[in-house]
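All protein chains but one are shown at their positions in the complex.
Labels run A, B, C, D and E following the written order; every chain starts at residue 1.
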Amino acid sequence: MTNEQSSRAAILSEALPHIRKYSKKTVVVKYGGAAMIDNEELKRAVISDIVLLSMSSVRMVVVHGGGPEISDLLKKIGKEPVFINGLRYTDDETMDVVQMVLAGKIGKDLAALAGEFGGKAVSLSGMDGGMMRARKLSDEYGLVGELQQIDPSLINVMLDEGYIPVISTVALGMEDAGPARFNINADTAASALAVALGAERLILLTDVRGILTDPKDEASLITEISVSDIPQLVKRGVITGGMIPKLECCVEAIRRGVSKAVILDGRLPHAILMEMLTDGGVGTMIKA
Amino acid sequence: MTNEQSSRAAILSEALPHIRKYSKKTVVVKYGGAAMIDNEELKRAVISDIVLLSMSSVRMVVVHGGGPEISDLLKKIGKEPVFINGLRYTDDETMDVVQMVLAGKIGKDLAALAGEFGGKAVSLSGMDGGMMRARKLSDEYGLVGELQQIDPSLINVMLDEGYIPVISTVALGMEDAGPARFNINADTAASALAVALGAERLILLTDVRGILTDPKDEASLITEISVSDIPQLVKRGVITGGMIPKLECCVEAIRRGVSKAVILDGRLPHAILMEMLTDGGVGTMIKA
Amino acid sequence: MTNEQSSRAAILSEALPHIRKYSKKTVVVKYGGAAMIDNEELKRAVISDIVLLSMSSVRMVVVHGGGPEISDLLKKIGKEPVFINGLRYTDDETMDVVQMVLAGKIGKDLAALAGEFGGKAVSLSGMDGGMMRARKLSDEYGLVGELQQIDPSLINVMLDEGYIPVISTVALGMEDAGPARFNINADTAASALAVALGAERLILLTDVRGILTDPKDEASLITEISVSDIPQLVKRGVITGGMIPKLECCVEAIRRGVSKAVILDGRLPHAILMEMLTDGGVGTMIKA
Amino acid sequence: MTNEQSSRAAILSEALPHIRKYSKKTVVVKYGGAAMIDNEELKRAVISDIVLLSMSSVRMVVVHGGGPEISDLLKKIGKEPVFINGLRYTDDETMDVVQMVLAGKIGKDLAALAGEFGGKAVSLSGMDGGMMRARKLSDEYGLVGELQQIDPSLINVMLDEGYIPVISTVALGMEDAGPARFNINADTAASALAVALGAERLILLTDVRGILTDPKDEASLITEISVSDIPQLVKRGVITGGMIPKLECCVEAIRRGVSKAVILDGRLPHAILMEMLTDGGVGTMIKA
Amino acid sequence: MTNEQSSRAAILSEALPHIRKYSKKTVVVKYGGAAMIDNEELKRAVISDIVLLSMSSVRMVVVHGGGPEISDLLKKIGKEPVFINGLRYTDDETMDVVQMVLAGKIGKDLAALAGEFGGKAVSLSGMDGGMMRARKLSDEYGLVGELQQIDPSLINVMLDEGYIPVISTVALGMEDAGPARFNINADTAASALAVALGAERLILLTDVRGILTDPKDEASLITEISVSDIPQLVKRGVITGGMIPKLECCVEAIRRGVSKAVILDGRLPHAILMEMLTDGGVGTMIKA
Partner (left out) sequence: MTNEQSSRAAILSEALPHIRKYSKKTVVVKYGGAAMIDNEELKRAVISDIVLLSMSSVRMVVVHGGGPEISDLLKKIGKEPVFINGLRYTDDETMDVVQMVLAGKIGKDLAALAGEFGGKAVSLSGMDGGMMRARKLSDEYGLVGELQQIDPSLINVMLDEGYIPVISTVALGMEDAGPARFNINADTAASALAVALGAERLILLTDVRGILTDPKDEASLITEISVSDIPQLVKRGVITGGMIPKLECCVEAIRRGVSKAVILDGRLPHAILMEMLTDGGVGTMIKA
C-alpha cells in the first residue's frame, strides 16, 4: 500500500464516525454574503457538500441571504437602496423586491443547483405554511421584522422525506394582526431555526477565516471558544465589527439548546465537509 | 321549521355526499387571468373555498398564472413585453422576472392569504425537488418550455401532510441537459399535474360563464359535454378563440385518466364550492 | 349567480368549518319516544342525517329507547305493563321482553335502515362485550338497573372501523355478582356513554321544541343556557315535568367532561344536520 | 412421578401442537338444537370450551339456532307454528318473533354467558353491518331466505380485536331490492360463514354421537370420512334423515375451501376441547 | 364419554388458562448439571417442553451449564481441572476450553436439538452483542467473573422474532477495561437474566425433587415457600449444601422483580410442562 493509499485509509477511518454522529441530526447552514455571489465554483462546492451530507442521512437546512441582489433589482427599477443603522429601510415596494429576489430567485436557483448534484432541495420562505411570524422591529426601518414565532413542522416534513429545505427569510405578521410581511435578518433567522429544529449544529458561512487573535495571521485562528470567553475577547478587541452580531446569533442558539455553532470560512472549498468530517474541523467552534 | 330552515337542511343533505365523494381525492384548480387581479373580494372567496375544501379532506392543489404582473415588472425595469403567436418571448432577463413574480410574489401571497383563512398552504415551483422538467418549445420563443416530465412526489408529500400546494409554473431543463429554466403555460401545467396526481377533477377558473350556445345569453350555458362533442362544437363556432386551447387542456387531462374537467366562471363568488358541493354544478363539465 | 345560488354558497361556507370541527369527534344521539314511532318519514330523516355525518368522519353513536313497543309485546303475551313512579316494573318475563324488543327488534331495524342509506350500522346492547354493568336500583322496581360501569372499548372499535353503533340499553350485573340482566333508562345510558366515550356532544332528541319561556310560543325558544342557569329556570317553572330528568342527564354529562349537550326537536326534519352544521343550531344547547 | 402425572404430561404434550396449529385460525361452531336447551350444565361446558380456545388465540365464531324458543314465543302470542317440508313458514309477524328470539334473546344470553367465563363475546345478526343478504327461497315458505352474499368484514374486525362473535341467522334482502328481512337456516349459514371467513374448521354440534355404522352401537363411530365416501354411505343407509342436510353443509364448506368439517356430539361435556386438542378427536371428521 | 376422555377434558380445561397466562411472558430456564448429560431421553423431553411452550407464545430462554464436559476436554488436552472453594480455577487456557465447550458445543447442540422438534433456537453467549459484562471475582480464581451488567436487547430481539435463545455463560470485561473474558456461574447468570428480561418466572432445573422436609421422603416436598421463610428453613437444616446458593439466586431474582422462581426436578419427564400448565405444579415455588 502506497503512502497515498494509507493516508486515504486514515482519512476515511477518521470520517466515518463523524458521519455516524451526524446521522439523522439536523445541521443549519447560513449561506450568504460575498462568498455566495462572487464565485460560481465556490457556490458549487458549498452546495455539493450539502447534498453529499444530506445523502448521508444528515438533515441539512440552508438559510440564505441576498442583500446585493436585492439592491441590484431595486436599482433596476429606479429605487435607491436605503440603509439605517446597517438595516435596509423596507417600504412596501422594497418588500416586494426582497420577497421576489429571495424567494423567487436566489432560493429557487439554489434548489435547482442542488438538483444538479443529485440532491432534492425545496426552496421555501417563512411565509409558507405559517412558518415564520414577526413583529415590526421599529417604525424607523419600515417592514424590517423581529421574529416572534417559528413553526418548524413544514421543514421537518421536508427533512423526514429526504428533501433539503432552502429557506428565504421573509416572514408573515402575527396571526391576530392582519396580513403583513416582514424582511428578516438571515443570521438571526438561521439561529432561531436551529433552535426550533433542535439542531445539532449551526454553521455560519462567512468570508473570513474565523476568529483570529492576530487578524493578519490566519495561523492565529482560535479553533474553539466557550460562550463565556466571548465578552473578554470582545473587550480585548479580538472580536470586532460585523463578527459581533454573528457571535450573538451563535450564543443565542447555544443558550437555547443547539449543541454547537461554528463560524466557517465559506471561501475554503469544501469547508463544510472539512468542518464536519475531520477531527479538528477548520473554523471557530463556539460551545456552551 | 321555517321554509328557510328546511331549504338549508336540503342543501346540507345534498352537500354531504359530495364532500364524502371528494374525501382524500385530488382536485387541481388553475387560478389566473383577469379574475385573479381585478377584485380582492373575489380572490378572497376563491381562496376561502379552497381552504374550506382542504379542511374537509379534499386534496386541493392550486396552479396559478400571472401574466399581467410579469408585464408590469418588465415595464418597471424598462423592458417591453414581447409576444409571438400569443406566447411571451422569454429571454434570460425575462425568465428572471417570470420566476421572481410567479414563485416569489404571486405564489407566496396566495399562500399567505390561505393562512388568513386558517389553511396551511405552501408555494412551490416546478424547480423545487425536480418537480417539472421541460424542453425548449422552439428557438422562436426563447425560454418558453414544453413540459416533459412531472414528478408529483413533493406535491403528494405536502397533500399527505395537509398542506395546500400552490404551484408556480417555472420548470427545470431535462436531467441530462445541464442547468436550464423554462417558462411554462399554466393551463397546460395544471392539466399535466392533474394527470400526474391522478386527480379526480381539473377545474379551470376563467372569466367567462362557461360554454354558451348563445354568447349573449348566460342561460344558454352547456352544463355537460363529452370529449367527443367538442369537434362539432368548434365546427359550429360555439367554441372559439381562447376557449379552444383551454378545452384542449381539459381533453388531454381526461384522455390521460382524470375523471372530469370543468370550465368554471371565477367571477361568481364561491363558484368552486357551488360546483363541487351541489348536484348540478355551475360551470361546463367535460367528461369522457 | 342567482340569489338562490348565492344563498346556497353561504350555507355551504357556513357548514364546512362545522364538519371540520366534528371530524373524528364523537356525538351521542339519544333517539326514542314519540318521534321514533309515529312517523316513518321522520325516522328516515333522522337516520339519514346520522349516516351522512358518519360518512363525513363524525363518530356517531345512537342510543335508542322503545317503551311503547315493549308495552305492545307485553300486551300481546297477555301481560299488563306496570309502572311504579314512572318506572316500568320489570320481572324476569318482562326483562325477556325488554331485551327482545330493544336488542332484537328496534336496534336491528335501525341498523338495517341505516344500511338503506349507505351507512354501516351495528346494533349492540350493553350485554355485548361486557359493555354495561349495573346494580338493582331498588327491589321495588324489579330488574330496573342503575348503571355502574361502562367499558367503551367495543364501541370504540366499531367507530374506528367506520361503523355506527346503535345501542340497546340492557345491562349485565356486576362482574362479581353472578349472572343478571337489567333494564336501563335510555337517557341516563346515553349520558353515561357520552362521558365514557369522551364525546364532544350529547344530543337528546325529544318531541318538544326545546326549552321555551312561553310554552305556547315556539319563538320563545332558549337557544343556549349554562348549567348554572338551570335551577333558576326550574324554580321559575320554565323547566317542568319530563324535561327535568332530561336536563339532569345533560348536566351530569357536562359535569363529567362532555363539551355540550343539546335538547333537540326530533319532529323537525333533519334537525340533527341543522343543529350541527349551522352557526345558530335549532335546539336548546346546555353548556358548562 | 406418579402414573397420573405422567399421563397428564402426555396429554399436555399432545395438546400443545394442536393449540399451535389453530393459533390465529378461524373455527366456526354451529350450536343449536336439543343440546342447547335441555341442560344448563352442558351449555356452560360448551361456552367455556369456546372461551378457553378464544383466549388461546383461536378465532372462534359461534352460529346459533333456536327453533324451540321461537315456537314457544309464537305460542305465547297465540300463534301456532307452521312447518312446510320441515321449514318454518315465516310471515311478517313470525319474522319479528324469529328476530327477537334469536338476536334479542338467545344470542345476547350466550354472549353474557361467555362473559361469565372471562370471554369477550358480541352477539351480532346478519342484519348488522350488511353482513348477510338473502333472497326469498320460495313464496311457499314466506320470509324463509336463501343466503346470497356474506360480508365477513364485521366478524373479522371483532375477531381481530379478540371478541367471540355470536351470530344470529337473520339476513337482509339484496342491496337493490328495498327493505326486507329473512329467516335463514343456521346450519347453512354456519357453512357459508366458514367459507367466507376462510375457516380452518367447521364444527356442527348435534345431539347424536356422529356417524355410526350401527346406530345402536356408539363404538361403531366412523371417525373420518372423505367427501367422496358420502354418496355410498347414504346409499347403504348409514347416513339418513336429518344427518343428510347436515353433511351437505359440511361438503359444501369443504368444496369451497374450508379444510375440515366435524359432526360432533354436543352432549359430551367439553366435546369441542376433546375434538380440537387431542390427536384422534371424538366426532366424525369430513375431509376432502 | 369414557372416564379417560373426561379426565383428558379436565386436564385440558385446566391447562388452557395457564397457557393464556404465560402468553408473551418470559420464562428463564436454567438447564445443567447431572440431568443434562446422563440421559438422552430426558434431555429430549426437556427441550421438547421448551419448544412446545415457545410455540404457544411463551418467551422461553434457556441458560445452560456444562461443568462435566469442560472437565472432560481439559483432561483430553492433558490439563487437570482445579477447583478452589467449589469454583473452577480458570486460567487463560481453561477459559478457551470453557468458551469452546459451552458456546461451541453444548449451546449449539441444544439449538440443533430444538430444531428437531420444530423449534427455532439460537445459541448465543454473553460475549455476543455486548450482552454480559463482568469483573474478576478475585485473583484467587483466575478468570472467574462476577456479572456487572446485562444488556437484554439481543435476547429480546430473538424472542420478538420467535427464536428460543440458548445462552452460554461466558462474559466480556467492562467496557472501559480492555479486552477480557470471564467464566460465569450459570445459576447466577440465569437469575440476573431473568431480572434483566423482566421475566415472569425463573425455573432452576436440578437433580433433586425440590425442597423436602424429610430428605428421604419425596412426599414431604414443600410446594410453595415465601422468601421470608427461607432463613428459618436453613436454620432448621431443611435447606442445606448446594441448595443454599440455588435458593439465593431465586431470592435475588424475586427481590429484583421476577414474579416467581421454581426449583424443579429435571429428572421428571416433562417437568416443565407439568409445572407450568397444571394448577399445583410439581416443584418448590418461591415467591415474595
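Basically, a residue touches a chain if its C-beta (ideal position, glycine included) is under 8 Å from a C-beta of that chain, and two chains touch if they have at least 3 such contacts.
What you are looking at is a predicted structure, and each value in this text was computed from that prediction instead of being measured.
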item	value
Chains on display which the left-out chain touches in the complete complex	A, E
Residue of E:L12, E:V27, E:L42 or E:L124 touching the missing chain in the full complex	E:L124
Contact partner of the left-out chain, one of E:L12, E:L113, E:L204 or E:V251	E:L113
Contact partner of the left-out chain, one of E:K30, E:K43 or E:R181	E:R181
Hidden partner chain, residues of chain E it touches	73, 76-78, 96, 99-105, 108, 111-113, 115-116, 120-125, 127-130, 154, 157-158, 161, 163, 170, 172, 179, 181
Where the missing chain touches chain A, by residue	1, 5-6, 8-13, 15-17, 19-20, 23, 48-49, 52-53, 55-57, 268-271, 273-274, 277-278, 282
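Definition applied: only the chains that are shown with their structure count from here on.
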item	value
Self-contact between copies chain B and chain C, residue sets same or different by half	same
When chain A is superposed on chain E by its C-alpha atoms, the rotation angle in degrees, nearest 5	120
Gap in Å, rounded to a whole number, between the CA centres of chain C and chain A	59
Where chain A and chain D are represented by their mean Cα positions, the distance between them in whole Å	71
Centre distance in Å when chain C and chain D are each reduced to the mean of their C-alpha atoms	35
Contact graph of the chains (line, ring, star, complete, other)	line
Chain-to-chain touches, reported pairwise for every pair that qualifies	A-B, B-C, C-D, D-E
